[in-house]
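First the structure, which I've put down as structure tokens, then a few questions once you've had a look.
Selected chains only, in their assembly positions.
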Amino acid sequence: MTKDLTHETVAHGMQPEDTPELRALYQGFADHHLIPLWTQTGDLMPMHPKPRAVPHLWRWKDLLPLAEASGALVPVGRGGERRAIGLANPGLGGAAYVSPTLWAAIQYLGPRETAPEHRHAQNAFRFVVEGEGVWTVVNGDPVRMSRGDLLLTPGWNFHGHHNDTDAPMAWIDGLDIPFSKQNDVGFFEFGADRVTDYATPRFSQGERLWAHPGLRPLSKLENTVSSPLAAFRWEHTDRALTEQLLLEDEGQPATYSLGHAGIRYVNPTTGGDVMPTIRCQFHRLRAGAASRMRRDVGSSVFQVFSGRGSVVLGGVEHALDIGDMFVVPSWVPWKLQAETQFDLFHFSDAPIMERLHFDRTAFVED
Amino acid sequence: MTKDLTHETVAHGMQPEDTPELRALYQGFADHHLIPLWTQTGDLMPMHPKPRAVPHLWRWKDLLPLAEASGALVPVGRGGERRAIGLANPGLGGAAYVSPTLWAAIQYLGPRETAPEHRHAQNAFRFVVEGEGVWTVVNGDPVRMSRGDLLLTPGWNFHGHHNDTDAPMAWIDGLDIPFSKQNDVGFFEFGADRVTDYATPRFSQGERLWAHPGLRPLSKLENTVSSPLAAFRWEHTDRALTEQLLLEDEGQPATYSLGHAGIRYVNPTTGGDVMPTIRCQFHRLRAGAASRMRRDVGSSVFQVFSGRGSVVLGGVEHALDIGDMFVVPSWVPWKLQAETQFDLFHFSDAPIMERLHFDRTAFVED
């Protein structure tokens, strides 16, 4: 087999001759809801992933004003449920999907507003790139949302949000809505129209039970599918990344690659991903550092949290600013480059790929 | 919340007033590849799975003649790769998908024909409802295909088929092509144009190593993602089902439900499913018995292997004959009923649902 030979080109050349008999056969297929493989092998089974989703970048300077405008025009309440605006991958034909598996949105809550409670089989998280003042109430536990925090709402937990301040707040949401929709796994249930508890504690009950490193309550020895710790505070993330770079300075093997620190948010009952379908990570690159160019099976979304840098995405370099979001479809090569110290939040469908053993990564020569 | 209130009806009533400002906002969304959640919550996040795929039945008396006609008109060889005709769910808009995750096809190989070798990330199996004479060669190991056998080709194993006889043979294929295509995980590689070994042994090397109940070779102590036993013979399946019904007669708890015996094909290194995305099972109902009416998250395909009976599928009863195939989309209620002793092969995407913790089952009152 020569290197140039691809499934697609071969398939194209191999179709049977167009005869009346063949047409009759094909009509028979159509009549009986059948489709032959040989006319579409190359499309159904490509040589490597050829996503319809395309690499794309959304600018925070575009997202935030549109979210603010929505705040003035669109009520939040039962029915619409959330004032959330989904990033629609230009390759996915008008669906509000950032990738085939993931949904990403900016959500906006005005002063003193409440987003009513509901629950769904879909897994969800919020990440706060700026602002504060909202509490998300998850199964009755009020969880503060502040800059740099990751907050979880794993599947089938009731949740609502309320803004306790006179200023609006925006953040990003990530969910597995496209995967759930595509594979018909979604369930949904309404809860209270108001949140069940308007208290505004500094720390959620989940944190008070679980945010003690290496310690597990004796009352909670059963492992859980998703993390019982549902708030991951910026203070800890920042400290973990800072220590990795300091350890690297001291000659210790602590960073992911040279000048590139990173953490994965995990379920403390298992050490594994926080939810069954979504991986959450955070990257910090030193000024001047770059990550290795790589391809991964599965799709990822990044949001710049602080600093300045760029991403080389499918061969194109994009300068990045705070709040900017971009999607990396399956098998598209990507590489981060830091001008200043550069911090990025990152989520992906990697748990799906790994649990089903479809995961592959290849490093690419620059 | 009243029983009548659904997400969909509520969402419908809650849209913001149509004003020039709102139109400008929506145009801004469109300009920046954004889609608001509030206009489509009910569609994206339904109260329960509302599959586009529909329940559907394909008759063996239709499938087999079309496969035979293909044998006369369509060559098998490099490019088209396989003379396989996919069951296209009428709800899925013309894709060759039996469900959102699964591909099911009838494959046909004429006398003395060879289907060339290739490998792909997609997981595959064959099940033989009638006939014999073909060997599938998996990573160099020739595997006989006979009536009632289940044969595996887990992801990334080279495989080709050849017919050693002067009679044609047809069988069914099951793969995770739709899932792989949708989630961009597929890889494909061509192998030899002929199969690497035309030997026709009664038992494959895999069986000779692994088909000894409760015994594991000392040379193979590492667990594998998919089953190293790649041929499950009818003789064993039949005996297992026969024994379950005899044990039930003796008052022992052996059957799945009264008069309903069943086995799951498993990976002997783990006791779990044979492949990471596809579950394979076999059911036998006594004459007069019925399974319990149930709904499951995820989709299933059945093929009648022997006997006569019916399925109640989404509220409609269909009489079934040997070779008939039907698909049960997610959350559609189904129930088997046996007129005579009734044997059915069954495959599904249950491993996906379970590994991602989306699995749910509900039993339904008749």
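Order as written gives the chain letters A and B; numbering starts at 1 within each chain.
FYI, a contact is a pair of C-beta atoms (placed from the backbone, for glycine too) under 8 Å apart; a residue touches a chain by one contact, two chains touch by 3 or more.
Because the structure is predicted, anything quoted here is derived from the model rather than measured.
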With 2 copies placed here, how many are in the full complex? 4
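Heads up, the rule we're going with is that only the chains that are shown with their structure count from here on.
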Partner subunit B, residues of subunit A touching it in the complex: 1, 5, 7, 10-16, 19, 21-22, 25, 28-29, 32-41, 44-51, 53, 56, 58, 62-63, 66, 69-70, 72-75, 77-90, 94-96, 100-101, 103, 105, 120-122, 155, 177, 179-190, 225, 276-277, 297-299, 329-331, 349, 351-353, 355-358, 360
